[in-house]
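Only one protein chain is missing; all other protein chains are in place.
Take a look at chain A:
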Amino acid sequence: MIPRIYIPGDSGALALGAEKVAKAIEKELADRGIEAKIVRNGSRGAYFLEPMVEVATADKGRVAYGPVKPSDVKSLFDCGFLTGGYHKRWLGAPDKIPFLAKQTRLTFARCGVINPLSLDHYKAHGGLKGLQNAVAMAPADIVKQVTESGLRGRGGAGFPTGIKWKTVLETTADRKYIVCNADEGDSGTFADRMIMEGDPFVLIEGMAIAGIATGATKGFIYIRSEYPHAVAVMRKAVEIARGAGLLGLNVLGSPNAFDMEVRVGAGAYVCGEETSLLDSLEGKRGQVRAKPPLPAHKGLFGKPTVINNVISLASVPIIMDKGAAFYKDFGMGRSRGTIPIQIAGNVKYPGLYEAAFGMTLGEIVDDIGGGTATGRPVKAVQVGGPLGAYFPRALFDTPFDYEAFAAKDGLIGHAGIVVFDDTADMLKQARFAMEFCSIESCGKCTPCRIGSTRGVEVLDRLAQSIEPEKQIALVTDLCNTMKFGSLCALGGFTPYPVMSALNHFPEDFRPTPVAEAAE
């Protein structure tokens, strides 16, 4: 058997030197005259172990080594890593690594395991079963199954996916669209990127199912330009899928037609908002539309459109494969299934952790994340990206659930968690939230466009201790206006980080005035 070596081609692994490791391994193989097959897989998401190299052995299954540096490569060969030999970077079976072993991988089951661009690998690991079931079903039954699974939009809003699909199915039109929102702009989130780079066919399968379920024949994946690797992998995957009959006039040989295109954004954060994304796809400025009409009625080019996040669509194949009840069994309350939690920032064990809803924030940060990377105490965690609230330790008992977070004036958003140690200045973080909103505002509505700029000014005055009580009252009032007066979540949710910082860390908002120099 020719040894098979897995070296991630995932951006995160590349950023940590995976390409240099791959080159070093290739060179070593050539120097030693060993024949081996190198597979560029995605990442399993344990970024503290990346670049994590795996070897498929005849007797021990896959054996992982990490984090591997190019300088380790020679000694890895000397230790017989091709047969799973021991080395200081030896991690054993990857699925036994505690960080990975404790997860419930449904959406990310194949990510980091298979060759992302091999349909055979995809099928061998349970891929396409969902779509095969779907082509044999009536559209309404597919929609019913997705609705019953309890799947809610993983992009942040948490709207039931099945209801969205039902609306599109029931709207008559000569043309309908499936749009995948892959404009993952929230800091602290990388689940969409990982799926697109590590298991692109699951997204294609999910979109094809959405198309069959709603009568849509054309799909678009709108990927942000900051993700060039994801764009390249998705484009290749779409071509392969088309060649294999997964896409085209007869999806898997059925009478259903569905095809898709990959489109690239142009650096506007607001295009992650669904209606501005649609405008952007149409070739316009990415400005938010007023709702109604809902995109499900009048979406892309005025046609009924399903617009879903990457993770929502990528979760559909397993639901169609294993059934609604299987998926619904995971989770708590009205948050069903699993959620890929992305643990990032100043944290010892950063990475993607897919689990059923319901873990507490404290478990995620302290037990799984292992506290801060700097070793200092955790001061705050921002959950849900730049529009998410900052949570103090006092709220670490909050379970990871849409409603529980809303009850604490926060949101789980796209499930990114950014950890800050005690050196963080929360007034500075609040100011950044306003500044970010002012940079990225589409300019359509006043509370967001003007409010964010005024917010920066007010917080700057506060930082200079100019009439602090007055500034705090003003920023509170401003946040209230932005929250209720903005058209979309950019202006509407910017108050979350600002007000949570102010409410939970009031001491940072009353800085001691700089001592005047003695005359």
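Miscellaneous remarks
Definition applied: contacts are C-beta pairs under 8 Å (C-beta built on N, C-alpha and C of every residue); 3 or more make two chains touch, one makes a residue touch a chain; residues count from 1.
As a convention for this text, contacts and distances are computed from a predicted model.
One subunit of the complex is not drawn; among "Chemotaxis protein CheC", "ABC transporter ATP-binding protein", "Formate dehydrogenase gamma subunit" or "Putative ABC transport system permease protein", its UniProt record names it "Formate dehydrogenase gamma subunit".
Screening A:Ser280, A:Ser335, A:Thr398 or A:Ser486 for touch with the missing chain picks out A:Ser280.
Across A:Ala344, A:Met359 or A:Met434, the residue that sits in touch with the chain not pictured is A:Ala344.
The chain not shown here is touched by just one of A:Gly80, A:Pro98, A:Gly245 or A:Gly267, and that residue is A:Gly267. Contact with the chain not shown here comes from a single listed residue; of A:Ser149, A:Thr171, A:Thr189 or A:Thr275, that residue is A:Thr189. Looking at chain A, the residues touching the absent chain are 11-12, 14-16, 45, 47-48, 50, 184-190, 192-193, 218, 225-229, 261, 263-269, 280-287, 301, 342-346, 350-352, 373, 382, 385-386, 416, 418-421, 424, 429, 432, 436, 439-440, 442.
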